[in-house]
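Reviewing the structure listed below.
Let's turn to chain A:
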Amino acid sequence: AESYFPECFAPWDADTKQLSAVTPREGPYRIALVNGFAGNDWRIQMIRAAESYVKRPEIAAKVKEFTAVSVGNDVAAQIAAIENYVAAGYDAVLFIAVNPEAFDAVIDRANQAGTLLVSFDNVVFNDNHLIVDIDHGEIAAKKAQAILDELKATNITEGKVLWVRGLQGNATEKQQTESFKKVFEGTSFEVVEVVGNWDVGTSQRVTAEAVAAHGKFVGVANAYGSMGSIQALLDAKHPAVPFGSDTMNGAVRMLAENGFTGVAIGSSPSVSAVAILAALSSFEGKQMPQRIKLPPPSLPSTDWKDGIAYFSQLPASFDTATGFKECNLLFTADELTAK
Partner candidate 1 sequence: MALRVERSIWIACLFVLALTIVIGITYPATISVNYYMQQLQIAAFVGVLASGAMVVLLLGEIDLSMPWTATAAGMLACGAFSSGAAWANDGTAISAALLLGLAIGGVNAFGVAILRAPSMVWTLGVNAILLGLTVVYAGGYSPQTNASPLMRHLAVGRVFDVVPVALLIWLFVGSVLVLVLRLTPLGAWIYAMGRSSRVAYLAGVPTRVVVLFAFLWAGLCSAVGGVLLSGYSGQAFQAMGDPMLLPSIAAVVVGGTKVTGGEGRYLGTVMGVLALTLLSNVLSLMQAPEALRLIIYGSTIILMLLVSRRRSQAHH
Partner candidate 2 sequence: MTVNAIRLRGIGKSYGPTRALSDVSLDIEAGTVHAVLGENGAGKSTLIKILTGVLAPDTGTVDLFDERLDHDGPQAAERLGLATVFQELSLVPHLSVEDNLFLSKPPRSKFGWIDLRRQRAESRRWLDLVGLGDVHPGTHAGQLSLTQKQLLEIAKGFAKTPRILLLDEATASLPGNDVDRLFKIIADARREGLTVIYISHRMSEIERIADRCSVLRNGQLIETFPTHSRSHDEICRMLAGREISQVFPPRHSLPTDAPVVLSVSGLSAVDKVKDISFAVRRGEVLGIGGLEGQGQKELLQTLYGAIRTAAGSVTLDGKPFNPTGPAAAIAGERPVMLLPEDRKTEGLLLAESIRDNMLLSVKGKLSRYGLRNQVAEVARSGDMIRKLGIKIASPEAPVSSLSGGNQQKVLLARLLLNEPAVYILMDPTRGIDVGTKQEIYALIRDLADRGAAVLFLTTDFEELIGMCDRVLVLYGGAITRELEGEALNEVNVMEASLNMTRPETIRNPAEMEIPT
């Protein structure tokens, strides 16, 4: 059968099945969002996106109740929270998995109880629930590709490329690093890795140290926390080189103002809103792939202009990837930052 809204709800790959773990039902619905750790900017904006989305009139009409909780980094607490909402008869429970392997039993129980589970961002590989995914490997690969293209265009054929990795012990991180390095395989560029832990401060320190130890890099990319790396380059008076960045307002702005090239690409925090939309659509009987692949919002350096790629009046920590245009789901900055 033809999927609903294929531009937005694209299947992950050819083998992706249609979602079957849901029975269509009458609205309005009760939806819960179970977040893990709360103390980081991306997560805060993610929660705000979900909250503003359910306040939009067309969605508000369909949602009877929306609850969001943050349970911290404890997988047992997250399991319990999801189970509680299942027990309380919620129609859908959305979550970013603290541990992507931990939820098989929970998913079975939810399906028996008739609750649809939706995992996003850090997803669970289980066929019996809805996955709203972004290809994190692709994000890293696009950063690498942008650097490689720029280098080709400027006739640089060798040198060191710095890759600032994320938090190790995480499946997504592994995927990112592998994809990044794959792009440079067979070229005469050498990839130097340091661990930035997806954290601005750590990224800055390790980038500064790498520059001190290795001298100049021909290109730099950071998995998340690019502001730190860019700041380190600026502080070290490193020349502007092709840069693979995340979409943080401050990062794009610094890159643009200092003449860097490359790409800003990332998983938008608004993915929570897409997850809500997907859940609602499936309740309404629409055909959905079981694992949705969202295109990561990205902007090449040619578009790095104030008001388009960054907003000088907004905080540096604001994620400029405010939505997914393929899903007609774009937020204005006001919606996400209003008091």
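On how the list was made: all candidates are chains of the complex that A comes from, given by their letters.
The working rule: a residue touches a chain if its C-beta (ideal position, glycine included) is under 8 Å from a C-beta of that chain, and two chains touch if they have at least 3 such contacts; residues count from 1.
It should be emphasised that the depicted structure is a prediction, and the values quoted were computed from it without experimental measurement.
For chain A, the touching partner in this complex, chosen from 1 or 2, is 1. Those residues of chain A that touch candidate 1 in the complex are listed here as 38-41, 44, 47-48, 168-169, 192-195, 197, 199-202, 204-206, 208-210, 212-215, 227-228, 231, 235, 250, 254, 314-318, 337-339.
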